[in-house]
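Pasting a structure here, questions to come.
The complex appears here minus one protein chain, its other protein chains still in place.
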Amino acid sequence: MEQLFDLALFNSALRMLTPILLAALGGALCARVGLFNVGLEGLMLIGAFSAIVGNHYFGNTGAAIAFSIGCVSLFALLFAYLCIHLRANVIVVGIAMNLLAAGLTTFSLRTLFNVKGAYYNKDMVGLPKWEIPLIKDIPVVGDILSGHSPLVYLAIVLVGAMWYYFYRTIGGFRFLAAGDNPLAARSLGIQVRRYQYGAMLACGVLCALAGAQLSLGQVTMFTEGMTAGRGFIALVATMLGQSGPLGVAAASLLFGLMDAFSIRLQGFAMPSHFTQMVPYAVTIAAMFFFKNKEFVKDAQSSGTSSR
Amino acid sequence: MDKWKKLTASLLGPAAAIALGLLAGSIAIVIAGGSILETYAEMWKGAFGSLYFLTSTLNRATPVILVGLGAAVAFRSGFFNLGAQGQMALGGLAAALTALYVPGPGWIVAIVSMLVGIAAGGLWSAFAGYMDARFRMNLLITTLLLNYIATLFASYMVAYPFKDKTGSAAMAQSQMIDNAIWLPKLFKGMPAHVGLLLALVAMVALYVYLTRTVSGYEARMMGGNPLFAVYGGVRRTPLMLGVMFASGGLAGLAGAGEVLGSQYRYIDNSFVAADFAWTGIMAALLANAHPIGTAIAAFFLVALQTGGMGVEMNTDVPLEIGDVIQAVLILFITVKFVRGFRRRRKEGDPNGAAV
Partner (left out) sequence: MLLKMEGISKNYGDVRANRQIDYDLKPGEVHAIVGENGAGKTTLMRILYGMEQPSSGTIRIGGREVRFADPKDAIAHGIGMVHQHFMLFQNFTVAENIVIGKEPGKLRFDRKAAIAQVEALSEKYGIRVDPRARIVDCPLGVQQRVEILKVLYQGAEIIILDEPTGVLTPLEVGELLEAIRTLTKQGKSFILISHKLNEVMSAADRITVLRDGEVTGVLEASRTSIEELSRLMVGRPLAAMDKQPALPKDKVLEVKELSVLGSGSKPAVDSVSLHVRAGEIVGIAGISGNGQSELLQAISGLIKPAGGTVALLGADVTGKSAREFRNAGLAHIPEDRYVWGASKSATVAETGTMGHQRKLGKLGFLQGRIVKARVSEWIKQYAIKAGSPDNETQNLSGGNLQKLIVAREIAQQTPFLIAAEPTRGVDIGAMETIHEQLLRKRDAGGAILLVSSELSEILKLSDRILVMYEGKIVGELQEGDATEEKLSLLMVGGKRNG
C-alpha cells in the first residue's frame, strides 16, 4: 500500500503551488492598488494557452514563455484600461475577462490546432527540470527542492523580490502609498494610475508564468478550462495572505499541498470525485479566517477607501 | 417624449454591441477561411431557419433564460452569485432522482420533482449566502468554488450509486425517467417544452417583483448602496438568504426542466458541455440585470450557439464562431458602464474629480 505522506508529496506540492503562488502574487499587486482582480483565472488560462501556441510555433520553451507574456500583457492592459481609464466596475470586467478567456481559447484551439477539448503533441518540449547542484545532494531538502522547472524557482525568488520592493525601495514605498491613500498620493503628485497600470501589467506577466507552468511545467498539453478554478484559489490566497508577499506564499503553500494531497489520495481506493474536491473544500474552509467582521463596519471601510 | 428618448438611448448600447460582435465575427470568419455572407446566412438558418431549428433554439434557451433570471435578481441586489453551474447541476440531479424514485401520478411527480430541483439549487445557493452573511466569506468566490464541489458530487452520484447499469455504454448517467413524468412538448415532434412557458412566467414575475413590490425595492436599494438600505430598515441577512435562494432556485429549476423536458435523465457533464450556466450569467450581465432584457439576451446568445452548429454543419467555419461573437459582446458590457460614468463626470462635483 502506498504511503499518504512522503517526501515526494512535498516535492509535488512545490510544483503544484507554483501557478497558484505566481497568480496570487499578481493578485496581491493589484489588491495593493485597490483593484480586486477577479480575472486572474482568465489571464492564467490565456497564459497557459498562448504558452502552448508559442511552443508549437517556435519549438522553444523560452520563446513560448515570452510569447505567452506578450499575449497576456495585452489582455492585462485592456483590463487595466477599462478599469482605470474608463472606470468600469473591476469585478464586472474581471468576470467578463474570464468569460472572454474561456471563449477565445476554445475558438483558437479549434482554428489553430483543429482539435476540441485538448491539444497534445508528443514533439512538444516541456520546461526543463533543473537539478540544483549543491542542494540536490542534501538528503531530505534535496529531494523536495531539486528537480523542478525554472518557474518554480522563479516563483520563490519573486516572493523575496516583491518583499524587497515593497519594504526597502522608494518605488515600492510609493506603490504602497498609492494604494493606502490614493487621494493623498495624488495630492503629492504621485501618479497613482501609473502604479495601477504597472500592477496590472505585472499581474499579467505573473499570470502568464502561472499559465505556462500549468501547460508546460506540470504537463505538456492544453485542455479547455485547465486552470480549473486555480485563479480563484489564488485570489483566496491573496486575501488570506493580506496581500503581503510572505503571507501570500504561506497561503499558497497550503493550497499547493492540498492540490498535491488530492492527487496522492487518488492512489487510494477512493472515487476521484471526492479527492478532486479537496482543494476547493479546503479553500472554503480557509476563508473562515475572514469571519468576525460586522457587515456595516466592513462596508464602511471599503466604502471610504474607494472614495 | 422623454420615455422614448430614454428607450432609444437604452437600445443604442446593445445595438452597437451586436454590430461590433458581428464585425468581430466577420474577421474570425475570414481568418477561418469562410465567406462572411454565406456563414451568417447559415447561422441564421441554423438558429431560426425552420420550425424545428427555431424550437430547438427555444429549447436550449429555456435553461439559459432561467439561469440568467436567477443571476439577474442576485446582481440587482448587489450579490455576485456566480454559482449557477453547481446550483443547476444539483437541481437537475435532485429532480432526476425524485422522478425516478417517488411514486405517484406522472404530473404530480413532475411538479414535485421540479420543486425538489428548485429547493436543491436554492439551498445550495443560500448556503453560500449564509456563509457571507454570517461569516463575511466573499460570496463571489464561495459560489465559484462551490460550483466545483457540486458538479463533482453530481458526477459521483451518477457514476457510482445511481449509475444506469442497464445500458451497454459506460456513460455516467442516471436511469431514464418514466415517460409519464416527461414535461409535454409545445409542438408535436419539436424540441421546445413547457419549461419555456415557465421561464417566461418567471421573467414577468421577476420584473413585477423588482419594479413593483416593497421587497423588490429593498433588494434594488441593497444593490445600489447597501449601507443606505440597512440604514433604512432593510434587513440584510434575510434579504440575502431570500434572494440567493431565489437565484439558485431558478438555476435549479433550469436543471430540473432540462432533465424532465429534454434529456429525461441526468447525464454527467451535459450541462457543463452546453455551457448553460455561464451563458445565462452572460445574458444577465449584457442586459444589466433587467429581467426582460436578460431573457432577450439569453435567447440571442443561444441563437449564436445553435446558429454556430448550423455553420459548422454546412461550412468550413467551426461552431466556436459563436464564442468569439459572445466574447466581444461581453467586452462591450463594460463599455456600457463607461457611458454612465462620462455623463456623471460632466455634471461632476468639483470635489470628486481630482483624478
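Brief remarks on what is shown
Chains here go by letter, A and B, matching the order in which they are written, and residues are numbered from 1 within each.
Convention: contacts are C-beta pairs under 8 Å (C-beta built on N, C-alpha and C of every residue); 3 or more make two chains touch, one makes a residue touch a chain.
None of the values given here were measured: they were computed from a predicted structure.
Put simply, the missing chain touches A, B once the whole complex is considered. Checked against the full complex, the one of A:L78, A:I91, A:I190 or A:A250 touching the unshown chain is A:I190. From the options A:H56, A:R87, A:K136 or A:R174, the residue with contact to the chain not on display is A:R174. Contact between chain B and the unshown chain involves residues 212-218, 220-221, 224-225, 227-235, 344, 346-351, 353-354.
Seen across the whole complex, the unshown chain contacts chain A at 168-174, 177, 180-181, 183-184, 186-190, 294, 296-297, 300, 303-304.
Following the convention adopted for this analysis, only the chains that are shown with their structure count from here on.
Chain centres here are Cα means. That of chain A falls 28 Å from that of chain B.
Those residues of chain A that touch chain B in the complex are listed here as 38, 78, 82, 86-89, 91-93, 95-96, 99-100, 102-104, 106-107, 110-111, 183, 186-187, 193, 228-229, 232-233, 235-236, 239, 271, 273-274, 276-277, 280-281, 283-284, 287-288, 290-293, 295-296, 298-300, 303. Taken in their complex, chain B has these residues touching chain A: 28, 31-32, 80, 82, 131, 133-138, 140-142, 144-149, 152-153, 155-156, 159-160, 226-227, 230, 236, 278, 281-282, 285, 318, 320-321, 323-324, 326-327, 330-331, 333-335, 337-338, 341, 354-355.
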